[in-house]
Structures are given as structure tokens and as C-alpha cells.
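A quick write-up on the structure given underneath.
Apart from one protein chain that is not included, each protein chain of the complex appears where it belongs.
Chain nomenclature is as follows: A and B, assigned in order of appearance, with residue numbering initiated at 1 for each chain independently.
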Amino acid sequence: MRTGKLDIQSTTYMEMIDITTHIEKITTTSEIETGFCFLFNPHTTSGLTINEGADPDVREDIITGLKHIVPMRLHYQHVEGNSPSHIMASLMGCSLTIFIENSRPFLGQWQKIFFCEFDGPRSRQIHWRLAANI
Amino acid sequence: MRTGKLDIQSTTYMEMIDITTHIEKITTTSEIETGFCFLFNPHTTSGLTINEGADPDVREDIITGLKHIVPMRLHYQHVEGNSPSHIMASLMGCSLTIFIENSRPFLGQWQKIFFCEFDGPRSRQIHWRLAANI
Partner (left out) sequence: MRTGKLDIQSTTYMEMIDITTHIEKITTTSEIETGFCFLFNPHTTSGLTINEGADPDVREDIITGLKHIVPMRLHYQHVEGNSPSHIMASLMGCSLTIFIENSRPFLGQWQKIFFCEFDGPRSRQIHWRLAANI
């Protein structure tokens, strides 16, 4: 199976959810030893990023920082009121390209893969696709 | 034809231009059913992003937010005076990786693909390349 979807349930308004273990399961159960794992977030008020996973404070600080960077109140026109969430989604980005080495995500020592919820709690789904290196 | 360029004409200083229909035409007229569409923006004062396309207010609010996030006046040294546009370009990013499914961009329900003009109006060109999933 070289393509699929990963279910994610966020539990609060804004949070970073470590999905590394799920991605590892996808790559290690595939037949691909060397290649790429592409992740795509089909939602418009959440994002994907890779950052430090060792200290949970870092992910909290990233949320704290984003809340300060993106004004919660401004002359926004979108009536749903979640324009800051849309802006954060574009700041983080909707896709990740991860190298696969020895059938595992080839990450740095402190790196983990995070789904970034900016408008939760919600049920979300990430699309993934594997490609062999050619 | 698996590689090419897409012409874009921006009409104002900063705007998000929906290019989804153009990308759909590229993928549906290719022979690729399942694969990837890579987009690359060769300019340094514009970017690419994927976000909500249903309500045009969202794209306006993203521009409004970016103008607030990136200071228009600071101790910038670049004499052309468009340093904020360069910063926004790096915040949005210069490339997108989109899955192709059934010969179409595999996007979320509300997602559209946007070219982000941060220093217009200008004539721009986006590079695209398709790859089959292997």
C-alpha cells in the first residue's frame, strides 16, 4: 500500500500533535527501503511542520509564538471568524517531503513530525504517499 | 508534455490569485492518473500557497494579516524598498507538492491553489512538472 490517509483527532483549539510514530508505521510496513514520504494536509485551518519533539515545551512555545505573530483581531472580513487559523495554515504549509532511509523517516536527532491544529477540536485526515527513490 | 510554465498577470500590489483551474487543465490533459504535480515559483517577491477558495474574504484576510505581520517600515537596507515582499515570499514558500489522483489535483474540499503576488502588478511565470507515482 503506497498511498492512504491518517486519521487525527485534535482535542483543543490550537495544538501540535506528534504523528511521527504513525508515519514510522506507514514506512516500516511498506516495501520501500529508500525513497520519499509525502504528506499532504487537505484542511485549510491546520498545517504540517517538523520541529523539536524532545521537550513538549517547544511545541507549546510555537503555538504561543504563532498566537502573538498572527493578530487574533484585525479588520478581517471572513464571517466565520477563523481567519487567524487560515493565516497560520499558510505560514506552516500544507505539505512535507520526508526522506525514507532503511524504511524509516530520515529525521534529525530532535525532529518529530507534527500536525498543527489551529481551529479545533476537529476530526482531521492527512493524506500520505510513498515513492521509491529512482 | 510533463513540464511547462504557467503565465500569470497580477493586477495590484498584493493579491492571491486562484490558479487551480489552470493546474487542473495541466493534470487532466496529461497521461498521468496517479502521481505528483510540483509547482515552483521562480520569483523572489511572490509565493505559492494552498488555502480556502470558497469565500474570497479568506484570501483578502490572508493579505491583510501578512501586511500586519511583516512590518512595512523597518531598518531595511535593500534600496528597492520591497523587503517586506521578499520576507512574505519566504514565509509562504516557493514550491508546492500536490498529489494527482484520477488525473486531478487531490485537494481538500475547500482548498484552492494560489499564486501570492506581493510586489505587483507584474507578469509572472510559474514552473510546473508532473511525475508518475512509482
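Please note the rule applied: a contact is a pair of C-beta atoms (placed from the backbone, for glycine too) under 8 Å apart; a residue touches a chain by one contact, two chains touch by 3 or more.
In this text the structure is predicted, and so the values were computed from the model without any measurement.
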Message: From the list B:I8, B:I50, B:I87 or B:I100, pick the residue that touches the absent chain.
response: B:I87
- prompt: From the list B:T12, B:T29 or B:Q77, which touches the chain that is not on show?
  reply: B:Q77
Field: Where the unshown chain meets chain A, residue by residue
entry: 34, 36, 49-52, 55, 57-58, 60-62, 64-66, 68-69, 91-93, 96-99, 106-111, 133-134
Message: List every residue of chain B that touches the chain not included in the displayed model.
response: 2-3, 38, 40-44, 69-71, 74-80, 83-84, 86-87, 89-91, 93-95, 97, 127, 129, 131-132, 134
